[in-house]
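Sending over a structure as structure tokens; questions will come in a sec.
Note that one protein chain of the assembly has been removed; the remaining protein chains are unaltered in position.
Labels run A and B following the written order; every chain starts at residue 1.
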Amino acid sequence: MTGPGVKAAPEMGRQRPTLWRRLTGRGSDRPLRLLRSASIRFAAVYAVLLALSGFALALFLWYETAGLLDRQTEAAIRADAQGLSERWEEGGLPALVMTIDDRLAQNVDDDAIYLLVDSQLRRIAGNLQRWPQGVTATNAWYELPVQRAGIRSLARVQRFDLLGGFHLLVGRDVRVRAQLRNLLTDAMLWALVIVVAMASGGALVVRGLFRRTLANISHTSAAIAAGDLGQRVKLSGRGDEFDQLAETINDMLERIGRLMDGVRQVSNAIAHDLRTPITRARTRLEDAALHAGSEAELRAAIERAIADLDGIVAVFQALLRITEIEAGSRRSAFTAFDLAPVLADVGELYAAVAEERGIQVAVESPPQLPAYGDRELIQQAIANLLDNAVKFSPRGGRVTVSGAASGGGVIIRVRDQGPGIPPDELSRAGERFFRGEDARSTPGSGLGLALVQAVAHLHGGTLRLDDAAPGLAAVLLLPMAQPLDPAGPGT
Amino acid sequence: MRILVVEDDKDVAGFVVRGLKEAGHLVEHADNGRDGLFMAASENFDAVILDRMLPGGIDGLRLLETLRGQKNTVPVLFLSALAEVDDRVRGLKAGGDDYLTKPFAFAELLARVEALARRGKGDAPVTRLLVADLELDLLSRQVRRAGQKIDLQPREFRLLEYLMRHAGQVVTRTMLLEGVWDYHFDPQTNVIDVHVSRLRQKVDKPFPSPLIHTIRNAGYMLRADPA
Partner (left out) sequence: MNAMARAASLALLGSCVALGPLGMPLVNGQTPIEQVTTDTPEYCLHLLQRLRQIEQNRPPPKDVSYLSDEGKLMCDHGQIRAGITRLRRAMQIMLAPTEK
């Protein structure tokens, strides 16, 4: 039993509907609230199932035992009557009377009942005093109360009509059997009561279990809903379904946390990093409006401001692109493709620029390099790495772009001979808007590596920045060479 | 050329219409999807500039799908603030010929629209491109200028081919990046400029008059007269 139904605090009656009202939803402001609780529903299902199977079992047993007794009695009576009618056909009335007498005389079980009467219902043979009034129909079973040596008993009888107006009553005293049957019925009913009690108790246990298992998850969810994003669902360590669920939820929370961080970073970036170029553009325009001496001067200022704005738009676009990639929606665009020409193309695209600066770009790749993913994004990621390598390489340096198959996936390495990234900056280099101390003089917004990292994550891979002494080796590992399961890679 | 601009933002529409008129085009303007669809379906245009988000129940995608459903093949350039890769893909799938995201540079828009409108014209397969004394044979993959053979790298060849196919038109850096390298992102560094200047070294430097011209704030143009 659930608490509220038992506790009868008067003011609770107003606040909480009675059990019945809750169950039916009538007159309740929270209709069916109780049944909406999954734990109670599960427990109810458990109880009903258990009780039903208990009933089915009891009913079956009852029918098989008590029913069997009845059927046996009836079969005996029929066989008896059959025998008697044969005697009647063979020897007529005297034979029948004698048989009845004999049978009575040998009825050790002391349960046989016979009565043979003529058409006037006068008794001819048998052990009943008179023809019982109620027994009027043939082929029907009667329960007949009889008196046996002063004790009331019950007989089951059937009437047979013989030629010549004689009537025959054949029956059995079923008092003992009836007692047995009642005993059985009682036992079954008690068994049912026990089943119901156990079902209720079991239901309570089930509900408790259910609640306890869910409490863990719901506590965590509540804490998170209240703003504590650091909470995680505790694992029981059993590795069961609930643990799996908890792990999934934790993964989800992890991902939400990462996305939230991303959003926070972006808003910070908008607040700080974009403020600078916007301020610059605004200053330029205002300065031109106030101080421009000639139309040419004004135009020049406006054009520069437009260039500034274009820069801001480019940053925005890059940011949005990263966000788009991180959201993972681009996974639908994954295809299998050959990475070798992609590497060659990107290398060729930058080789010209590099050469202008006296830097050599070499592409090392097998003739074919099967990969799986978003070709355009991988292209862009490699371009960004190469862009950095060329940008930070000293004159006369050498940049190597190499691709290789690696354990079912591909590994792309872009190596330069520049200054590299100092160890304390390595971990932050992939953050949005991060630019190294020495990079301030070069153009850029610090989004290049962030995009590469996002692309790597999208493909379930990683971006590693190694010290190539001298220089930097950026290693992009994309572990998939062919489609994975539809769920996509986990990170 | 007759160009239809379907754009609900008054400032943008006014700017675009004015710019196109200055460039010598006949321009019609519709500020909602319904009118835009009606005009595009009932009149002959050389190109349509189409915003994606439009008032009036019919957005740009629906408009274009309806138009294509009527077997209308007018070249359509999407001009949209929806900048995600998927948006672009959706626009092109719906039958768009080009996709430009806002904010945009007018020079870029003009160059793309003109390229689209011209492409819509003569589509006869050519095997030889000829501009002034510059000759490009697509079959033998040979380039000659003033009868003199010029050796080009495969990529340079494709770059020149692109410029020659769009001879007399402004070609922007992004158009080159998309058309020659099939890249749909901004490579930050001025890689295209370097490639074009290398091409110039081979095609223009040894000859008296240059063919490849830099158009300020826009891109490049290959044309015969040095006007």
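Please note the rule applied: contacts are C-beta pairs under 8 Å (C-beta built on N, C-alpha and C of every residue); 3 or more make two chains touch, one makes a residue touch a chain.
Predicted model, so just to flag it, every value in this text is computed and none were measured.
Participant: With touch defined as in the header, list the contact partners of the absent chain among those displayed.
Facilitator: Result for the missing chain's touching partners among shown chains: A.
Participant: Considering the whole complex, which of A:L168, A:A203 or A:A381 touches the chain not shown?
Facilitator: Answer from the full complex: A:A203 touches the omitted chain.
Participant: With the missing chain put back, one of A:V135, A:L235 or A:V313 would touch it. Which one?
Facilitator: Of all options in A:V135, A:L235 or A:V313, contact with the hidden chain holds for A:V135.
Participant: Which residue, A:L84, A:L116, A:L168 or A:M188, contacts the hidden chain when the whole complex is considered?
Facilitator: The single option touching the absent chain is A:M188.
Participant: Specify the residue from the set A:V146, A:I224, A:L285 or A:V399 that touches the hidden chain.
Facilitator: A:V146
Participant: Please give every residue of chain A in contact with the chain that is not shown.
Facilitator: Given the touch definition above, chain A has residues 1-2, 5, 19-20, 23, 40, 43-44, 47-48, 51-52, 55, 58-59, 62, 102, 104-108, 110, 113, 126-130, 132-135, 140-149, 152-153, 173, 181-182, 185, 188-189, 192-193, 195-196, 199-200, 203, 207 touching the missing chain.
Keep in mind that, in the parts below, only the chains that are shown with their structure count from here on.
Participant: Between chain A and chain B, what's the gap in Å when you average each chain's C-alpha atoms?
Facilitator: 52
Participant: Given the complex with chain A, which residues does chain B contribute to the contact?
Facilitator: Residues 83-86, 89, 101, 103, 105, 155, 181, 183-191, 194-195, 198, 217.
Participant: Sort out for me which residues of chain A touch chain B in the complex.
Facilitator: 303, 309-310, 313-314, 317-318, 320-321, 324, 329-330, 333, 345, 348-350, 352-353, 356, 376, 379-380, 383-384, 387, 390-391, 443-444, 448
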